[in-house]
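Yeah, one chain of the complex is gone here, protein chain that is, but the others are all in their spots.
Entry: subunit A
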Amino acid sequence: MKLVCLSSNPSKPCFVLYFKGVTLMLDCGLDITQLQHFLPIPVVPGTQISKARSWTPGFEKKNKIGDAYQEVKECSGRLFIDGCFEMAIPELEIVDLSQIDAILISNSTCILALPYITEYTGFKGHVYTTEPALQVGRMYMEELVKYVERNPRTNIATKWKQEEVLMHLPAPLKDAVNTLKWKQCYTKHDIDSCLSKVTLIGFNQKMDIYGSVEATPVSSGYSLGSSNWVIKSTHEKVCYVSGTSTLTTHPKPMDQAPLRNSDVLILSCLTQTPLANPDTMIGEFCVNTAVTLKNGGNVLVPCYPSGVTYDLFECLSAHLEQCGLAGIPMYFLSPVSDSALAYSNIFAEWLSQSKQSKVYLPECPFPHAELQSQGRLKNFKSLHDMNLEVKTPCVVFAGHPSLRMGDVVHFVELWGKHSANTIIFTEPDFPYLEALGPFQPVAMRVCYCPIDTSLNFSQANKLIKDLRPLHLVVAESYTVPPIMASRRTDLVIDWEPSPFTYKRGQVLSLPVKRKFESVEIDSELAAKMEPVEVKAGSAITMITGSLNVRDNVYILKPLQKEVASGQKRSHDGFEVHKKSYIFGSPNIQTFVDVMTQQGISSIKVEDTGSGSIIHLPNDETLIQVDGDSTHIICEGDESIRVKIRDSLIKCLKRL
């Protein structure tokens, strides 16, 4: 068994697992933190990010980097790439993608690199995920594409990322990795084509993969339709734990039992903000919002169109009501906001019990449906649609949380100048100070309330103890404390013996020794079996059959007629494959009695201490019986030998 890690960010995982002759890709996450290096795309075409200006490197530097400086802009003392956005896709060169049998997608955030594989490689396998993961994943992709394409940049910056140039650029640009493997964003057409290849699968549905293994998604409690995977053959079990949450939010709770007692447990997607407690953060988020609104300021929340955003709507609206601020409008801007709100109401099967029970009334499971009908929550496809309707003070939820694209860029510029306003970062994917980089200095209040519902280290350690895997595989970064809290030795995965670790590009051999395979015994052959009970509760029978393999399933069938029947013998004159076995030690007196019955006369028995010697003088035969072994030395007729043989066998157990 082998595991290859293709992603550099364990929260946007991508693995390839080789198991029992089947090749599976586990998740297909897209790490987009590198977007931080790019200059934000303005919302209104023609305008530039106000503070950006051309970069003028010193003479010496200019010599080293050549024309590349033209691709770089300076903004608030930092450098940004002024060019088409590029995505850091998983490491695809080290595996043969055409050999992948299936891709298993855990949740909507782990699907974003999928078009790069289905549309631009030789991949021809199946893709499996749940319906909500697919639909929400589609929204994320479409939003990304829309933002990138809305005010497209035409210039593709390529010179800066050449190794010999990159090393001379100032940080943080020069720390960008694998820049040459970055790819342009896919298109709407790619998304449609890619997602049309996906096969939908429900929780606890057993999906057979080429008869060799069975993959089953089980609820992981992280987002709508999010799953962990149990990959099983008859005798081995691998569990893949992706985005998982044990907190009570809107999705169906995590299903832990199916993950127990695996041979290998692969762990990814732990919290990206181990120092922050999501419950505390959501409280702070609500309080900060209310305080700002009370003071007449506006609140900007950079967000994704689904996931925790639904919980933010719910918690915030309830809190505002308590504070007597129910009249404050909440605006939700995203090209996919319609779908995001509509879909959330039709996935009852994938929701927590309390939300699910609402549809039986029938009422919408999420309170945002009612907020919409009351006019407290209004959603728009873009800034241009909402122009006349904005009522301040207000709360604006807008994408993209990287602050490099989407309507949020406009609001940062618009509201950033006033200290009464607040921007609250809740998405853990991007370091907020870097996200704000190109807009600095900003006068508005900046709050950082990261809400990452994924497992934290103590939850993960508890989970592993409960699941009791034989082998554990975790990200290398999970075995050392995080950089920002290097003394917090509790923020690591604690496991004895030390777990296997993965990082981008690494190939792990996992010591799973297979001892058994499954085989089916044909009903006809099985009917002929005559098991002998040799001990209480244990029986044994000898079996000989022809072994057939079809679709990776072994079937043991009766031997074909000409081989099995004694009539037609193989050309040596034998029934080749019939073997029988005898057990135990004979009782000498019984043996003698049986021989007498067979008509053998003159039997002389001599005790040797450890056994007996039996003489049959009339038949020129000597029999040495010594506990569990007998030697028949027969100089007489063949028929005598057969008689003695059969007599002995009668005194023994036979199979």
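By definition in this document, a residue touches a chain if its C-beta (ideal position, glycine included) is under 8 Å from a C-beta of that chain, and two chains touch if they have at least 3 such contacts; residues count from 1.
Keep in mind that, in the parts below, contacts and distances are computed from a predicted model.
Novice: As a check of understanding, state which of "Protein YIPF", "Integrator complex subunit 11", "Alpha-1,3-glucosyltransferase" or "Ribosomal RNA-processing protein 43" is the UniProt name of the chain not shown.
Specialist: Per the UniProt record, that chain is "Integrator complex subunit 11".
Novice: Consider the whole complex, including the chain that is not shown, and state which of A:Cys394, A:Val512 or A:Ile582 touches that chain.
Specialist: Considering the complete complex, A:Ile582 is the one touching the chain left out.
Novice: Could you tell me which of A:Thr154, A:Asn387, A:Ser538 or A:Ser610 touches the chain that is not displayed?
Specialist: A:Ser538
Novice: Which is it among A:Arg53, A:Lys294 or A:Arg514 that touches the chain not included here?
Specialist: If we include the chain that is not displayed, A:Arg514 is the one touching it.
Novice: Out of A:Ala420, A:Leu559 or A:Ile588, point to the residue that touches the absent chain in the complete complex.
Specialist: Final answer for the missing-chain contact: A:Leu559.
Novice: Can you tell me which of A:Asn155, A:Asn204 or A:Thr280 touches the chain that was removed from the display?
Specialist: Of the candidates A:Asn155, A:Asn204 or A:Thr280, A:Asn204 is in touch with the missing chain.
Novice: Counting contacts across the full complex, list the positions on subunit A that touch the omitted chain.
Specialist: Within subunit A, the residues touching the omitted chain are 131, 201-206, 216, 234-235, 338-339, 342-343, 345-349, 356, 359-360, 362, 364-365, 514-523, 526, 529, 531, 534-535, 537-549, 554-557, 559, 563, 570-586, 628-635, 638, 641, 645, 648, 652-653, 655.
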